[in-house]
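Note that one protein chain is taken out, while the other chains of the complex remain in position.
What follows is chain A.
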Amino acid sequence: MSLTSAHSVVAPSATSKRVAGTIIVLYALISIVPLLWIFATSFKTPPDSIAYPPKILFQPSLEGYCNLFSTRTRQTPEYINSLGPATGVCDETVRKRNMVIAGPSNFMPRFINSLIIAFGSTFCAVFLGTLSAYGFSRFKVPLADDLLFFILSTRMMPPIAVAIPIYLMYRELGLSDTALGMILLYTAVNVSLAVWLLKGFIDEIPREYEEAAMIDGYTRLQAFWRTVLPQATTGIAATAIFCLIFAWNEYAFAALLTSGTAQTAPPFIPTIIGEGGQDWPAVAAGTTIFLVPILVFTILLRKQLLRGITFGAVRK
């Protein structure tokens, strides 16, 4: 009883809670407006998107998504009238602007590149990172602190500074504008994060588990496989998502080292243009599709976020 009353002495008062809650909710709502605006713009027609004053209420349209996935050519009304009935929503929308769909745009290939490169590099980084983290956590590695610091310090270089020699190196090796080259590069960038995070997670698994398994006749490798890995699943999953988000969001290397076949979505989205300037609904549509996976991951990760963004330095 005395404990609870002592507690209530320092607990914030109801008024202060209400004030704090109001300010936080206001901040959250204001900070989320740009994202809601992207989402809303993706369902606007191009004239609606550039209306003054900015339109909050509008007739939703799929034109942005249609323009994102297709390339179009302008035709005369006579020609369009001579065509058969429209085959789909996009066909119909586009014809209203005196245009016909000429073919698919580059968005899908770029999006698929993003998927391949993000998942490929994440798999490699987590694989290498788990092995190294286990090594650093369980074996007496000489100069372990120096090696760990070396691994971290590779993260401090400005990406453009790294990109200059990488650009030359990839040109020599024929890795320019290839998915393999980007996977290697992102793996190298992400492996430092993976080692630091996973070492923290593996350090938390008691050594006794493996030792017991080894006394039971497992080899060190089997003990690692059967006792440590299953225990580290949460940590490995969280690390993987962090690596995935980095690779997914990365722009500097992608913009400088890829231009065509291996280009990812972030350098592609800003290049979407319509007639007479940037086609904002299409850009918004691309941005929305690109951001949705990240929103899902953020919600999944919210308990591990702190650890991830501080390289495991703060664990709560």
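Assume contacts are C-beta pairs under 8 Å (C-beta built on N, C-alpha and C of every residue); 3 or more make two chains touch, one makes a residue touch a chain; residues count from 1.
Everything that follows uses one rule, which is that contacts and distances are computed from a predicted model.
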**OP:** Name the absent chain as its UniProt record does, using one of the following: "HTH-type transcriptional repressor YtrA", "Putative sugar ABC transporter, permease protein", "Tetratricopeptide repeat protein" or "Cation:proton antiporter".
**Re:** "Putative sugar ABC transporter, permease protein"
Subject >> Selected from A:45, A:93, A:132 or A:263 as touching the chain missing from the view >> reply: A:132
**OP:** Using the definition of touch stated at the top, determine which of A:83, A:212 or A:309 touches the missing chain.
**Re:** A:309
Original post:
Just one of A:94, A:179 or A:195 touches the chain that is missing; which is it?
Top reply: A:195
**OP:** Could I get the residues of chain A that touch the absent chain, sorted low to high?
**Re:** 6-7, 9-10, 12, 16-18, 20-21, 23-25, 27-28, 31-35, 37-38, 41, 49-54, 128-129, 131-132, 134-136, 139-143, 147, 150-151, 153-154, 156-169, 171, 184-185, 187-188, 191-192, 195, 219-221, 245, 248-252, 255-256, 265-267, 269-270, 278, 280, 283-284, 287, 290-291, 294-295, 297-299, 302, 305-306, 309-310, 313-314, 316
